[in-house]
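In this view, the complex is presented without one of its protein chains, the others remaining in place.
Naming follows writing order (A and B), and every chain is counted from residue 1.
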Amino acid sequence: MQTSFSSLKNQLFSFVRKEFYHVLRDKKVLLILFGLPVVQVLLFGFVLSNEVKDSRLVIVDMAKDEASRQLTNKFEASRYFETDLISANEADIEVAFRRGKIKAAIVFPSNFQYDLQHGNKTQLQIITDGTDVNQANTINGYISSIVYNFVSESNQQTVPYRVVPEIRMLYNPQLQGAPNFVPGVMAMVLMLVCVLMTSVSIVREKELGTMEVLLVSPMQPALAIISKALPYLLLSFLNLLIIIALSVYVLDVPVKGNIFLLISVSTLFIVTCLSLGILISTNTNTQQEAMFVSLIGMLMPTMLLSGFMFPIENMPLALQIISNIVPSRWYYIIVKDVMIKGAGFESIWMETLILGGMGLFFFVVSMKKFKIRLA
Amino acid sequence: MTADSSFSIQAEKLTKKFGDFTAVNEITMNVKRGEIFGFLGANGAGKTTAMRMLCGLSTPTAGEAVIAGCNVYKEVEQIKKRIGYMSQKFSLYEDLTIVENVEFFGGIYGMSRSDLKNKSEALITKLGLQNEVKKLVGSLPLGWKQKLSFSVAILHQPEIVFLDEPTGGVDPITRRQFWDLIYDAADAGITVFVTTHYLDEAEYCNRISIMVDGSIAALDTPTNLKKKFNTESMDDVFYELARGAKRGDN
Partner (left out) sequence: MMSTLKVLLRKEFRQIFRNKAILAISFIIPIIQFLILPLAANYETKNINLAIVDHDRSSLSQKLLTQITGSGYFRLVDYSSSYQQAYHLIETDKSDLILEIPQGFERNLVRENIGKVFIAVNAINGTKAMVGGNYLNGIISETNKNILTEFMPGTNLNQGIELTTSYWFNPKLNYKIALIPGILAVLVTMVGGFLSALNIVKEKESGTIEQINVTPILKRDFILGKLIPFWILAMIVFTIGLALAYFVYDIVPQGNLLVLYSFIAVYLLAVLGFGLLISTFCNTQQEAMFLQFFFIMIFILMGGLFTSIDSMPEWAKVLAQFNPVNYMINVMRLVLLKGSGFRDILPDFAVVIIMAIVLNGWAVFNYKKTS
């Protein structure tokens, strides 16, 4: 018993070591393996946001009176907008929209000041570009609030009875985008990289014919496959640590919950994704296919159905059901709960179980397929 | 260097360096038209590097060469029109059929449709591959692939055909058949420049050269070499020359 176990260990060790050589020697791939998550975190942290800023706004002032000028100044002063004045007409507005040069336009009616002063209703026309729905809503909101501020400042009559809401943001008091997306980026990047790397690397051996050499060796096929995945497990683990470190030190999003819990569940997630990669490799024959299936086939569903970019409750029922089989959906919940809300295992036991179950399932099915091929 | 049309390949002090490492060191040789010239050497001696320079795949660091009448520095693309090549790695498209491969490579050399049709039929008949016509090249056994590759390499009647270790991995009978093809090509006037490891194949060549550590250690007919080194077989000639080599399998 002793000898067979140690020879097994030796076998495994030599296989794993060979795999490490493969991976570590490909500098370009390594660069991207680590560069990708870093770039993504940085992108989401510093570049991408839903904030409205510097949106180009055009003002058509048909009144050209004191009041209209005052209100226009307010828009010019606002950091949300970059304001331009055109004294022309609607046709010009249309051209400006069609050239993609503006996001919104405001039209002052000619009797603006007069109506204001005489307590008549006056209409301000706001035209917003509806092709970017998110922005349209927000832009409208900002325009409205600027206008209402103007009104309440200029109008000495305040509404006598008011309900005043005081708003408090939970978990994310400064309303940073980061807590929102760090879990998402983790889920997405880890899944993609693990699935992609494993599937391609296994299929590569199939294509080059070296797989047969492995199969002919006294090593159990299951172990051969596992040893292929092992280096990626370690690399992804490193990646995980890098993302967490970036999040804590660069983006100021601390890990509120237990960091060991986070890391262990993340490792489970990584293993599940590696199993998925193995499953894909048993079903594809060329590297190209494996790549396409992993990337284009997995990329979109992960991005869309994991709940990270779009809320799952809003989706049609069919999609909601499908989202249940996307591993990153469950992982995303776990990370959010543990990292951002500081929850403990009690809150995430169900998701963890599901994730583990998926991993097991992928692995068992791929082993079966593999054995069939051999027989 | 003046081009002499009785030679297909003229090389003088041809050198290739990669940084500090001199892979090919001032080799000088002339290959006659229609000759079967064997280019031998241990692994790492510089054979493949030398051949790549002669094919126009790699620019020499120093020295001169004229291949099929063209200057190796200035007329590289012209060289390519006049030569054929069969690589070690085996380069027909595995996902195309025999005919499709022929059409492709022939077409690149500017052969006309009718010419190609005739030639490909002749090729298939000669190799006895009538039953495999519809199959993808990837599904053929190694020996047939090699013979095919050679036939495709000479399809456009080049002046020289370069063969890089063409008979690796097949049984002796198939190798013999391959060499029959080489003889036919030489009889038709094509110069054959072949690198090989198999020393019995050296006996089939008109002349051979043996490279050791980047230089040509010997260049003559097999008979003369055996006399010179006073040995019975090419194996022994090779052994005498190569055993002091720094680069190789020793």
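By our rule, contacts are C-beta pairs under 8 Å (C-beta built on N, C-alpha and C of every residue); 3 or more make two chains touch, one makes a residue touch a chain.
Just so you know, these numbers come straight off a predicted model, no measurement behind them.
Novice: Thinking of the whole complex, not just what is shown, which of A:Leu85, A:Val133, A:Leu241 or A:Leu360 touches the missing chain?
Specialist: Answer from the full complex: A:Val133 touches the omitted chain.
Novice: Mind pulling the subunit A residues that touch the left-out chain?
Specialist: Contacting residues on subunit A, toward the hidden partner: 26, 28-29, 32-33, 35-36, 39-40, 43, 46-56, 95, 97-100, 103, 116, 119-137, 140-141, 143-144, 147, 150-151, 155, 157, 159-173, 175, 177, 179-180, 196, 200-201, 204, 284-289, 291-293, 295-297, 300-301, 304-305, 309-311, 313-316, 319, 336, 340-341, 343, 347.
Novice: Which subunit B residues touch the hidden chain?
Specialist: Within subunit B, the residues that touch the unshown chain are 55-59, 76-77, 80-81, 83, 85, 87, 89-96, 100, 103-105, 107-110, 136.
To be clear about the criterion, only the chains that are shown with their structure count from here on.
Novice: Could you tell me the distance, in whole angstrom, between the mean C-alpha positions of subunit A and subunit B?
Specialist: That pair's centroid distance is 56 Å.
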